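And now, chain A:
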Amino acid sequence: MLREKYERVPSGCAVSGIMDRSGRRFSGNDIIQSIALMRERSNGLGGGFAAYGIYPEYKDHYAFHMFYDDEQAREISERFLNEHFNIAEAGPIPTKKVSSIKNEPIIWRYFALPKEEKLTSSGLLPDEFVAQCVINLNKKIDGAFVVSSGKNMGAFKGVGYPEDIGEFYRLYEYEGYTWTAHGRFPTNTPGWWGGAHPFTLLDLSVVHNGELSSYGTNRRYLNEFGYECTMQTDTEVVAYLLDLFTRRQGMPLEMACKIMAPPMWDEIERMPDDDKALYTALRTVYGKALMNGPFSIIVAFSNGMVALNDRIKLRPLVAAEKGDVLYVSSEESAIIEICPQPDKIWAPRAGEPVIGMLEEVKA
Partner candidate 1 sequence: MKRVYALEEYCVGCRLCEINCTVAHSESKDIIWAFKVEEPRPLPGILVEEVKPISFGLQCRHCDDAECIKSCITGAMHRDERGAVVCNADKCVGCWTCIMACPYGTIKRNEDKGNVVSKCDLCPDLPQPACVSNCPNEALIYVDRG
Partner candidate 2 sequence: MRQLPALCHFLPYTCSQVTNPSIDPLREPMELKTYLGRKPDKLEFDENGRLVTKLTPQLVLNVPIMFSAMSFGSISLNACESLARAATQLGIYYNTGEGGLHSSLYRYGKNTIAQVASGRFGVHADYLNAAAALEIKIGQGAKPGIGGHLPGEKVRAEVSATRMIPEGSDAISPAPHHDIYSIEDLRQLIYALKEATNYAKPVIVKIAAVHNVAAIASGIARAGADIIAIDGFRGGTGAAPLRIRDNVGIPIEMAIAAVDTRLKEEGIRHQVSVVAAGSMRNSADIIKAIALGADAVYIATSALIAIGCHMCQKCNTGKCNWGIATQDPQLVKRLNPNIGARRLVNLITAWEHEIKEMLGGMGINSIESLRGNREMLRGVGLTQKEMDILGIKAAGE
Partner candidate 3 sequence: MLEYVIIGNSAAAVGAIEGIRQRDNTGSITVISEEPYYAYSRPLISYLLAGTADDKKMAYRDVGFYEDNGVSLLLGVKAVSIDTTSKEVILSNGKAVTYDKLLIATGGKPFVPPMKGGDKKGIYTFIKRDDAERLKAVAKPGTKAVVIGGGLIGLKAAEGLVKCGVDVTVVELADRILSTILDEQAAAMVQEVLEGHNINVILNDTVTEVVGDNTVSGVILKNGQSIECDMVITAIGVRPNTDVAANTDISINRGIKVDDHMRANVEDIYAAGDVAEAYDIVYEDQRVTPIWPNAYMQGEVAGRNMAGDDVVFDSGFARNSISFFGLPMITAGIIKPVGNEYEVTSIVQPDKKVYKKAVFKSNRLVGFIRLTDIDRAGILTGLIKEKIDVSPFKDKLLDEDFGFVYMPKSYRKEKLLGVKRK
């Protein structure tokens, strides 16, 4: 498996996301159709999907999606997994031969729970334990890559146009309540399977159109809190920042978004005193977590989805609602393609997050 040589791969992209806030599950057809429409925004060097609610039978297990360069990497990784986890089920992820998809790695899936004694001796909470294991796997085992590791969700990605990747993974056979997708347009690398979006950490997945010019700053900031950025792509800092703020620091999601895409100082200047104090504090304390440069991102997690634009809207982002279903996408057409008459459709303002929260998961 090729790792990209360069950090922070500059790329143009398409993103799309669909969520049924009532928890109703639906097949991957819609998301494939939506992202396929934006073929012009990709160049065949990367595509991927994140799907939530797809493993109801193993909803309490951590679902590891893995890429292996070779059998040796698989053996070493499985040894590691077995050492730390009780694995309920393991096996290759079903795929379908698609002519345009080449050089695929060995793709496996494991449903696992941390071993009690390992958890106890580590002194970590299960999520943190899993997160550490993922970071270790990625960092230490050559030729192995954790594609996703959350519960009741999974990421499916690779090198190719997203609709081909969707077909390759047979996503029409899955049903989930949240789907996100990404079509990639890297400019100076061949693309590699691990480098495709979504990027994930535990149940958190990120698809990202854009480029973070603040990557170096964000990365060093995350470093201080133990996050190692190994993926050679700026997208991972989005996941880590969200993880740091929402999971580890217990901050409301909106607040985390306001850290990543805060209002301008002159806007803060005009706010009422309470807000002014709040935003001043946010920017003062979390300045290095501000994400600069153009981006539209869709972050999904077990019970919600957030779409966020950079502070001056250098990348497109459109949102729509129809009933319980929330749509976000790079382009309006990609929504209309699957939902011709939405109740409401709008272009979120720069820095204004679009947040969908799950009411309940329906079986």
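Definition applied: a contact is a pair of C-beta atoms (placed from the backbone, for glycine too) under 8 Å apart; a residue touches a chain by one contact, two chains touch by 3 or more; residues count from 1.
Regarding selection, all candidates are chains of the complex that A comes from, given by their letters.
Please read all numbers here as calculations on a predicted model, not as lab measurements.
*Asks:* Would you mind pointing out which option among 1, 2 or 3 touches chain A in this complex?
*Replies:* Touching partner of chain A: 2.
*Asks:* Would you pull the chain A residues touching candidate 2 in the complex into a rising list?
*Replies:* Going by the criterion above, the answer is residues 7-8, 10-12, 187, 210-211, 213-218, 220-221, 223-226, 249, 251-252, 254-255, 264-266, 274, 277-278, 280-288, 290-294, 311-312, 314.
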